[in-house]
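For this view, one protein chain was removed and the others were kept in their places.
So that you can tell them apart, the chains are marked A, B and C in the order they are listed, and the count of residues begins at 1 in each.
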Amino acid sequence: MTGLVLGKIVRAMITLLITVTLVFFFIRLSGDPAAALAPPDAPPQVIEQYRRAMGLDQPLPVQYFNYVLGLVQGDFGYSIHTGRPVEEIFLARVPATLLLGLTALGIALVLGVTLGTVAALSRASVLDRFVMAFSVFAFAMPNFFFGILVILTGALVFGVFFGGTGGIANFGQVLAPAATLGLASMGSFARFTRSSLLETLNKPFMGALEARGIPPMRRLLRHAAPNAAIPIVTMLGLSLGGLVAGAVVTEQVFSWPGVGQLLIRSVQTRDIAVIQFSVIAVSFTMTLANLVVDLVYFWLDPRIRRSGNV
Amino acid sequence: MSERRAPAGGSMPWSVRLSMGFVALFVLFALFGQWLSPFDFRETSLLNRLEPPALFTGEDSPYLLGTDARGRDLLVRLAVGAQISLIVAVVGTLISAVFGSLLGLIAGARRGFAETAIMTAVDVQASLPIIIVALFVLAMFNNSFILLLIMIGFTDWEGYARLVRAATLSAKEQGYVTAQRVLGSSAARIYLRHVLPNIFNIILVKFTVSLPLTILLETALSFLGLGVQPPMTSLGQIMSEGRDRLLNAWWLTLFPGAMIFLLALSVSLIGDWLRDRLDPTLIEGRRA
Amino acid sequence: MTNRIQRLLFVLAASFLLAFGISGAQAQEDARPPFVFAVDGLWPTLDPVIGISTTGGRVHTNIFDTLVRRNYDEDPEGNTLVPGLAESWERTSPTVWTLTLREGVLFHNGEEMTSEDVAFSLSAERLWGEEPMAPRGSNFARGLVRVEATGPYTVELETEFPDATFIARLTTAIGFVLPKAYYEEVGTDAFGQAPIGTGPYQLTEFDPSERAVAVAFDEYWGEPAPFSQVTWLVVPEFSTRLAGLASGQYDLIINVPIDQQDVVASTPGVKLLVNQVGNYPMFAFNTLTVDGMDDNPLQDANLRKAMVAAIDMNEITEALWDGQTFTPTPFNFPEYGDYYDAEREAAIGYDRAQAEAYLDASDYNGETLIWHVVRGFFDNYETAAEFMIEEWRDLGINVEMRILDNFALAYERPFHLLNMSMSSEFTGDPYRPLWLDWGPSSSRVTASHRTWEPSEAFLEAGERFERAEEFEERNAAYLDLVAAWEDVTPGMYLWRNLQTFAMREDLDWTPGNTQVTVFDARFVDPQS
């Protein structure tokens, strides 16, 4: 077990190293990073200054080594426009995105799993069809469009504003953007829960439990639920990427002061140090999240702990 | 009983028939819809900006579905947009499917170093959400259609690789693979002639799941301005251009939005149906 | 270095806590209302010279004061000058201006503004020396050779040659006075993030991708600020801005798309403000062969002229802007007072036949010309461009528009046409738009994305203009400059920019004909 976890951690670290390397070479590949990092209308001598400051006059392997060493030591670079350390700029945005993302995930999970369960239990009924139709609808709805609809309807019909007012002043404000962001995942979770639960309910041991006189509610909650949860956890890991992507769009629509807006802003102003750090940070977070999902998976499924078949 | 069902035949629910009908209609519209309109999709008209759709107002106007803010005919733009969206979605998804499936097949068949390398690449890809990659790439390079296709094409290959690897591993346990090995068939013959056709269903179902996602991804990229670039257009782009005009030119978002939504919905429904027809345990709940 | 990791971990931990235990905003004791202005973006730094831009201008004047001000109150075009931080000014020799500063003006950190601060703000090291801290200032400070604090409240400015209008330049960004001691202590970058000025509001919070917050500065030398706090909030989506305004979250929003004006005007509780500003969207022809563009067909002036003559810009402007703005004859801008001549016509106006003649005279062979356009930077720009491209295609000229995400990408060659806008706000005469924006020291000529080489005639007329003391002489030089420019045709002006705001109905604020937004007592009716 510890070996397995350790192996996972090592693999996650390798993943991260590769990402970091890719980012490095990508920036080098895209042309002169000094020119990219310097302000748009910088004269040649300023670019030369950047080149020296960045150590670009050195051979590539040395540059790469210094770059990785810098990252390890916590030197992530400075924004060209504001001169602030990039991690500071980035981390200032993390709480908002975290709040948005986790709330969205919570909404998606709770509603999705509930709807999926309802659908599975009332299989082939009108309710089932309705829930499934709703989940496909949720999935097929472009979320920026839905977001704008929500905002306009809220403001013009109900006089309530669902967008950002700067900062995250209260928890209620996160609900509309989080619901928008979580909508697609909710649809996926509902569909996935339904099929996973149906599959579990058809397993022989569920019949055996019934034959042993275990009451239906208990069978559902104590036995079907944990077994059905195992594939849902996988799904959870897979949906994180979509959630991050959706967050970029949702933050833009709702003017939510998170990482996504920072990224778009940085792309518009070509603040490469910020973009570079953001890519690495997102990759780090995703890798970490996938690691956590794997560990939860281990924890949920005792069979894997032994066979190590992951 | 592990009786496997035939891949074809059997009754089809009306929802799936409708979905297939819509997809066919969509493809026809994408291919030939331009001829429904007398205009070129780039043709602007200063005097006819934001004309409401004649189809609804009943006015005598050549703009059946109205015009956009530059006085371009929405009908022809939708046709071209549908075409481009379809190309982006199908080609993008195909790149993912072919590339990912091949790597998954290799990882499942070869194991050892090849497998480790491929699965590490899968991990790396999984840690980089497409929009982040797209933003990163676009900060560096100018956007181009090819770059967009490649980026979209390389988002979901890891999903296929995981899936196909798992399916290959389980196919390897099947007797027919052992029988082929004992017969002395070459690895290429075993995996391409026997294993691949048998896991093709799984790839197909995955394809129907990722196609709508790709369409939606293109929409999201267009919203951020990272999608198909003018003068080319796509459904996502038309919709995105119309988003500020929801209140006074609803047709600009409603029509492309409905097309995207219905296409995603139809393909999902067809995918669900396919999944139900095929062995569901092979598709879901598997993990690399 | 490890320090930074520790701090990173600390901030991360803190942000987790923050995410789940957010407290409300601080209580307002002030009787004055707070004010929220939803903008589409903020400039990354608030140093008023480095940050010269449309987006920067929305903040600067609230935090800083210029030495001299334009009186937009009485003259919509702002052509009269009134005292700012300088109480008075006097031309003490043909080349020397002496300023007398207002006394008792405090910076936000409580220190008094002195001539040292003014001298520093206009100094060579900051603006016009070899390696200036704010390089964008050099163009604005052109001609300045000496800045000296001659007493605690007097400063002398000496120019290279006699310049009757120099004082007007102190109304621009270089006229903002910065606190010397603080600036030198923290450095350029940090100052841009946490600037201190003498303005009616004192900056308390700044994150360029999110918002800027400034609170009323109680020891402001002028009339007290009408709001307790001003927040510039970045809200990129128009729909979201409108929704925020309609539901009372925002007091003012920027950039209402032209075809949304009716919608906004009919939204209850909201009113629309539309005004022209001294800014002109245009494009530059790349007339050069640098960076591998050896075959650039636009070297040929005939092709450029053909392209200009092919476009009925008036009609496009009229249609796109619904008559709210107009297309100017080159450099004939109403904000130039006496220089403005309503009767003057463009040397190359819309003339289809003439366009064909020009095209025939050129060597153009159907090559595709690339037009770099930054996404959504100017309202209606892409739309107009599409119309123009259609017109050109009719004529047989192939232009392809490439929409890019930022100026850095737009500046990357190859391009044949480059979008930009040029401001006229400066000195109240054609000095900036003609000479500074197109002259030998302009970025059009010197930057990596330069697009032309001024002609002999242009240079000659420009120097004549620069040194002329009398209006007649200047005016003649100005007309020669225009002629020289039109002879080359290195660009095309589209229209005078329009600025649109939507505002809470019960608020009384006027933007003036400037892109600068100011929320002090001059522009806001305290009753509202």
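We adopt the following convention: a contact is a pair of C-beta atoms (placed from the backbone, for glycine too) under 8 Å apart; a residue touches a chain by one contact, two chains touch by 3 or more.
We adopt the following convention: contacts and distances are computed from a predicted model.
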item	value
Listed names "Cytochrome c oxidase subunit IVB", "Arginine N-succinyltransferase", "Dihydroorotate dehydrogenase" or "ABC transporter ATP-binding protein", with the criterion being the UniProt name of the chain not displayed	"ABC transporter ATP-binding protein"
Chains still shown that are in contact with the chain withheld from the display	A, B
Option from B:15, B:45 or B:198 whose C-beta touches the chain left out	B:198
Touching residues on subunit B - with respect to the absent chain	1-6, 173-176, 178-179, 181-185, 189, 194, 197-198
For subunit A, residues in touch with the removed chain	1-7, 10, 203-205, 207-215, 218, 222-223, 226-227, 230, 300-303, 306, 308
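As a working rule, only the chains that are shown with their structure count from here on.
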item	value
Pair sharing more residue contacts (C-beta pairs) when A-B is set against B-C	A-B
Distance between chain centroids, defined by C-alpha means - subunit A, subunit C (Å)	39
Centre-to-centre distance between subunit B and subunit A (centres being mean Cα positions), rounded to whole Å	21
Subunit B and subunit C: spacing of chain centres that average the CA atoms, whole Å	44
Subunit A, residues touching no fewer than two other chains	36, 148, 152, 156, 252, 264, 266-267, 270
Contacts with 2+ other chains: residues of subunit B	138-139, 243, 246-247
Complex interface listing, subunit A residues touching subunit B	11-12, 14-16, 18-19, 22-23, 26-27, 30-31, 36, 132, 136-137, 139-145, 148-149, 152, 156, 184, 191-192, 195-196, 199, 230-231, 234, 238, 241-242, 244-246, 248-249, 252, 263-264, 266-267, 270, 272, 275, 278-279, 282-284, 286-287, 290, 297, 310
Residue numbers on subunit B that touch subunit A, as the complex places them	120-121, 123-124, 126-133, 135-141, 159, 212-213, 216-217, 219-220, 223-224, 236, 239-240, 243, 246-247, 253, 257, 260-261, 264-265, 268-269, 272, 280-281, 284-285, 287-288
Touching residues (chain side subunit B, partner subunit C) in the complex	42-44, 46-47, 49-50, 69-70, 138-139, 142-143, 225-226, 229-231, 243-249
